[in-house]
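Apart from one protein chain that is not included, each protein chain of the complex appears where it belongs.
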Amino acid sequence: MSCNCHDDPLVPVIAVVDRIREDTADIKTFQVKKPKEGLPFTFKPGQCAMLSVPPVGEAIFSITSSPTQQNFLEFSIKNVGKVTDCLHQVEEGTEIGIRGPYGNNFPVEEFKGKDLLFIGGGIGLAPLRSVINYTLDNRNDYGKIDIVYGARSPKDFVHSNDLYHNWVQAEGTDVHLTIDKEFEDWKGNVGFVPQYIEELNFSCDKVALVCGPPIMIKFVLEVLEKLGFDQKQIYTTLELKMKCGIGKCGRCNIGDKYVCKDGPVFRCDELGKLPDEY
Amino acid sequence: MEKIREEIKEKARQALASKEVDVILAWEKGELWYDSYPAFFTKEKDIDSLVWDSFCVNNLSKYLLEYTMTDKKIGVFVKGCDALAFNQLVQDNRVSRDKVVLYGLPCSGMVDPDKVRTKNLNQGLTEIKKSKDKLIFITKDKEITVPAHEVYYDKCLHCRYPNPVTYDQLVGETVAAEGVLDDSVRFSGVKELEELSCEERFEYWDGQFSKCIRCFACRNVCPACSCKQCTFDDSDLEVLGKAREDSEDKFFHLIRAYHVAGRCIDCGECSRVCPQDISLEKLNRKLIKDINELYGEYQAGLDPSAKAPLGTYKLEDADSFTVGEKGGKKREKNSKR
Amino acid sequence: MKKIAKDKLSLLWKKIAENYQLFLPITEGKVVNFSIWEEGAEVDLNTLRTVNSPKNIIFPQTETYLKFKKEGKKLNLEVVANKGEYVVFGVRSCDVASFKLLDNVFLDEPIDKFYEESRKKGLIISQACLNPQETCFCNSFGINPELAPEGADISTWELGDLLFWEAQSEKGKNLTEALGDILEEVIEDEQEKLNQLKTGIKDRLKDLPLAQINPETIGGDLKEIFDSEIWDELHRRCLGCGMCTYVCPTCHCYDVKDYDGNKGGERFRCWDSCMFSDFTMMAHGNPRTTQKERVRQRFMHKLVYYTNNYKSYACVGCGRCTEKCPVSLDIVKVIKKLGGERNEL
Partner (left out) sequence: MSVVASSTSVKNVEEFEPLIVAFCCNWCSYAGADLAGTSRLNYPANIKIIRVPCSCRVNSNFVLRAFQRGADGVIVAGCHPGDCHYMTGNYYTRRRFSLLKNLLEYVGIEEARFKVDWISASEGNKFAYVMNDVLEKVHKLGPNRKLRDSRWKR
């Protein structure tokens, strides 16, 4: 009887941290690829991967690069816990373990032909960026794109190169930035994301993709409802503690759904059917 | 016991009716004969299901921890061991005495369902009655009378405080402290082990600890384990690894016992709840015995204003590690080593 | 069908142990658990319910699956898998049924290869329960302790001085053949007695105190049960220990951890318990802040979530939690509170 345990979904493959960019004081973006070159696996926008830094452990992160980027995967990671702290100390060229991709994805096929509204707060831009870049790389398939992004201060903007340049220059794309509190030399909007969306008064014929801190998501959903969005037009992506990534270890469930397997992307009407425990 | 049960219910009803307390902590009966479990009563009408029988082994004092942050006034029924536990919680500043009304219940012992099963007394059982120091097991067609001590928990046979050491009101009459054992019996298990060789002791404890499934029931049931967050639960620090590994098992048990040293009231709840029957009492009693021998007799939970043995010192204290020096007092080495 | 005299069983153990790791219910102190049989071990085939369920044989409490070594920026990973072939003897119907429930989770895509391997290498020999106990309620979950349970490779029944033996699977047949003349053929008369025995057990089940438990009559959908007020009361006596989850044959939540062993280390998975406060703890907080949510999670998982996903309850009525929970917060009480009782009994 031959054992095929090395194919087990829990076993990571080796990948190398090729380049590291410091986005903010506590967020770094890691480019990860196979030791030679190329992606460790193919994926769809919105999916996650489990990064391993032995002997500290594993944690799951959303992939922030677009599947159209064929050279590497990108992960934007905020230093908040044990694994992330260890990742932040990693140097370029270090090998780590990776397994994935996990979870479902944003239904980019269904979005075709529609206007898209991306709403992100803080590190919540990470999963959205994958979709944004994907849609921009397939620009003709999608309508108008609006990106609303907020952070504590301009210093806390992740992917500022995208926010200030790449996305602004992209055709049919508007970027709306806001910060929580007044900041010197800041000419843009000041205020929380939900209020800003209300001020911007978007028409409700779009698909909204929301990701950010739980409290931001809560108020954004209220505002979107006020603006006339149907729950079926709103998508969000969630995160809970995960260990296996494959719906077996039993801790990331909301009701009978596992965030790692049935999520992390949920349409709001589906989410409404689940118990309020996230 | 039946008579006292009615008295208890009456007390509980009155206390709730007069708003003397907001909640009553007592016991309730489940579907099986041995199944008396902690219950929380806030309404007078619910008191009907309150129970007091030979299976109310659970210590309710531990539940007071949940109420420390509220302004609720709590009435709680305490047996002898539970009263010690209560005092210990007060001593540890985890429960405030003025929020609690204590109803003392003298207790001559609680029945171990396992012992009943071993004697096959549970077959067709319909009722259990208590009469002085006898228990009567009643089935459809017969009655079997058994001396109570034959079916009491081991821990109850060693009980030193069958009557609550503190209470606001006492329900029922105090029981004679018979069956109370002197220290030579109480510590006999410890002494037996002490007399073994080092290797034999290791073998014994290795066998005990390696049975552990790390369910933490011993810790969670322990009235001395009253920390808001246990050091073992801090997943960031990883004081204790999660793997079933011999050294981790030993680490857990030694530290658990050590953390309650001087605060363990010797209620035996840890050994009772252990699913793997680990002799935790022999670990706790070793520490109690050593404290008694080195720093003077001490019973945790007797006096909430006392200083915990490990939270205080005397200039002339003995120790167990220096020999022939000032204050040095070395335990006699066993000859077998 | 075959048979063996009970006093010859040690011969049987010996023969099986030649080629397999043999797990048997073995007494240690006051506790009976499945452990590896060695000559002279105190085998106990009378105790219905081992303290630990045999799930720890197929899904060990701690299982190292990866060794790693770091050299500078280089990382070496090595998969560890070294499970040998084994036989578990004396598994009761409820525990056999629990394996199927674990299969539902672990053999669902993506397949857990370590578990799959462990299942492949194992041979399960069931033992019928002659005398179900007062805490047993397997019948409420459609389990018949007198019959050969689905999922057993070989089934056995005790009758007087004899043990009846019937192979149920290809694996079981092969072992039976390999055992050769240690086993004898059953004669007709004995077969009849065995049938009587089975009927006798079936009758006894009806009189068990928990026989009226019936999860089918639990009313309400997921959200209604989730929002039920029974949780407000039920959780209060919970001590937050993990005993119920660790002795439970169907609980299968696990954690993945690394051990830093100085020169290299290893990654293992180990049982975890939804009763523990850190089970869902994340850097930004905990979605289940009190014991109420944790208790609710456990029972919702067993009775609702699992059922929605795998069309079966995640309980086999073994009665371990009923007997072991220090404060009697067992699944029977929850099912009853949720209305899961047959009225006609």
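All chains are identified by letter, namely A, B and C, in their written order; residue positions are counted from 1 within each chain.
Methods note: a residue touches a chain if its C-beta (ideal position, glycine included) is under 8 Å from a C-beta of that chain, and two chains touch if they have at least 3 such contacts.
Everything quoted here is computed from the prediction, not taken from an experiment.
Q: In the complete complex, the chain left out here touches which of the visible ones?
A: Contacts of the unshown chain, counting the full complex: B, C.
Q: Which of these, B:Val57, B:Ala257, B:Leu280 or B:Ala300, touches the one chain of the complex that we don't see?
A: Of these options, the touching residue for the absent chain is B:Ala257.
Q: Out of B:Glu127, B:Asp168 or B:Glu203, which residue would touch the omitted chain in the full complex?
A: B:Glu203
Q: Footprint of the hidden chain on subunit B, which residues?
A: 190, 193-194, 198-206, 231, 239, 243, 245-248, 250-251, 254-255, 257-258, 261, 283, 286-287, 290-291, 294-295, 309-310, 313-315, 317-322, 325-327, 331, 333, 337
Q: Considering the entire assembly, which residues of subunit C contact the chain that has been omitted?
A: 259, 261-266
Quick note on the criterion: only the chains that are shown with their structure count from here on.
Q: Graph of touching chains, which shape: line, ring, star, complete, other?
A: It is a line, because the chains touch in a row without closing up.
Q: Max contacts between which two chains?
A: A-C
Q: Farthest chain from subunit A, going by mean C-alpha coordinates, please.
A: B
Q: Rounded to a whole Å, what is the gap between the Cα centroids of subunit B and subunit C?
A: Distance between chain centres: 31 Å.
Q: Between subunit A and subunit B, what is the separation of their C-alpha centroids in Å?
A: 51
Q: Enumerate the residues of subunit A that touch no fewer than two other chains.
A: Residues 81 of subunit A touch two or more partner chains.
Q: Where in subunit C do residues touch at least two different other chains?
A: Expected reply: 255, 257, 259, 272, 281.
Q: Considering only the defined contacts, which subunit C positions touch subunit B in the complex?
A: Within the complex, subunit C touches subunit B at residues 28-31, 33, 51-52, 61-62, 134-135, 209-210, 233, 236-237, 239-243, 245-247, 255, 257, 259, 268, 270, 272-273, 276-278, 281, 322, 324, 326-329, 332-333, 336.
Q: What part of subunit B is in contact with subunit C in the complex they form?
A: 30-32, 35-40, 58, 62-63, 66, 114, 122, 207, 211, 213-217, 219-221, 229, 233-235, 241-245, 272-273, 275-277
Q: Note which residues of subunit A are touching subunit C in the complex, please.
A: Against subunit C, the touching part of subunit A is residues 1, 3-12, 14, 52, 54-58, 80-81, 84, 91, 93-97, 213, 239-241, 243-244, 246-253, 255-256, 273, 275, 277-278.
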